[in-house]
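The complex appears here without one of its protein chains, the remainder shown in place.
Labels run A and B following the written order; every chain starts at residue 1.
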Amino acid sequence: MIKRALIFLVLAFFAWQFLLMVTGWEGLSGLGEIARHYMEKGREELGAANIVTAIVVTYRGLDTLGEVSVLFLAAAGIGFLLGAGRLSRKQDGGNAGGLENEKTRRKASEILETGSDIVVPAIAVFGVYIFVNGHLSPGGGFQGGAVIASAIVLLFLSHPFYSLNHGVLKVTESLSGTVYVGLGLLGLILAGGFLDARFLPVGEFGRILSAGAIPVIYSLIGLKVGAELVGILEQMRRPS
Amino acid sequence: MKAVLVIGLLLMLTGFYGLMTRRNMIKMVLSVAITEVGLQMVMITAGFIRGGTAPILTEDITELASFVDPVPQALVLTAIVIGVAVNALMLAFIIRMYGKRGSLDVRDYTDSKW
Partner (left out) sequence: MIITALIILMGVTMVVSAVFALHTKNLLMAVIAVGILSLFSSIIYLIMQAPDVAMTEAAIGAGLSTVIFLYALRRTTDRDVDDD
């Protein structure tokens, strides 16, 4: 009973605070100083049409590096917790669980298999399109990586016995991560600072080969995010 | 756009409520996911400017006042990806705990309770 009253009190406190926020809220009337700077200089300095991409990749590039590290740590933690041979022996007694799982997993239907074989490459190419065009249109590395991972989910669903080549995954992830940090250091040496994309020519506004190194960096982020999400899904999928 | 702010705050309240009352660990993770969505909506509202368009420049750029604030959008972009990774990590812990005891009830795990 005391617990319930306590929960109610906490919720009432939060509701009161939120009510104050709502009644006092007037909305932004104009861009702030930082946002104005990014909007004005983003085009001259970086040549990127999508300002969100310019902020994510260059102006707040260190945040993105930290985010990719968090994603990597989470993927590594999941691999550590659910890694091969950790669960099945102990809880099911021998390989009974494995056998049962082989029985319940059945082959997908012909239509699903054929359909996914046609659609999966198209989805993967769409993911690549999203992160290559990240500096021109909405989208970028995170979205493109997620789209590639969803293509792999479709593959997992339509081919239950398909097992992923972990070597390719590992190499893609570590290589793109290393090159990403390497490009950041290159920016430190050749341009204004760590992860500064201006060591490549800015080029003509609106072209795919423009905006310095932003498309390259965002493509690497896309590959890394895609590989990490696929790794997480693969670990979660494995039958226990 | 006060409506979006209200929706976001209501979702956050729902998430807090679920986090405090539910005993099923997967539902606790779902509550965290609901809270995240609410928080992201509040942050997007914080950068919204009435009559603004998406912060994507075109060839003939007219005036900067007609764009919404891009900085909160970049932060929310980061928050979504991290949120899903952290949720997946929590679920991995839950799967391991379920493998040990065969229960999703948080009251069954009192080993480190003081």
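The rule is simple: a contact is a pair of C-beta atoms (placed from the backbone, for glycine too) under 8 Å apart; a residue touches a chain by one contact, two chains touch by 3 or more.
Everything numeric in this text was worked out from a predicted model, so none of it was measured.
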item	value
Residues from chain A at the interface with the omitted partner, ascending	50, 52-53, 130, 138-140, 142-143, 146-147, 149-150, 153, 229, 232-233, 236-237, 239-240
Chain B residues touching the omitted chain (full complex)	1, 3-4, 6-7, 10-11, 14-15, 17-18, 21-24, 26-27, 29-31, 33-34, 37, 40-41, 44-45, 47-48, 52-56, 68, 73, 76-77, 80-81, 83-84, 87-88, 91, 94-95, 98, 103-105
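Quick note on the criterion: only the chains that are shown with their structure count from here on.
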item	value
Approximate Å spacing (C-alpha centroids) for the pair chain A, chain B	15
Chain B contact footprint on chain A (complex, rising order)	7, 10-11, 14-15, 18, 21-22, 25, 27-32, 34-36, 38-40, 42-43, 49-52, 55-56, 60, 63-64, 67, 70-71, 74-75, 77-78, 81-82, 86-87, 90-91, 137-138, 142, 205-206, 225, 228, 232, 235-236, 240
Chain A partner contacts - residues on chain B that touch it in the complex	1-2, 5-6, 9, 12-13, 16-17, 20-21, 46-50, 54-59, 61, 64-65, 67, 69-71, 73-75, 77-78, 80-82, 85-86, 88-89, 91-93, 95-96, 99-100, 102
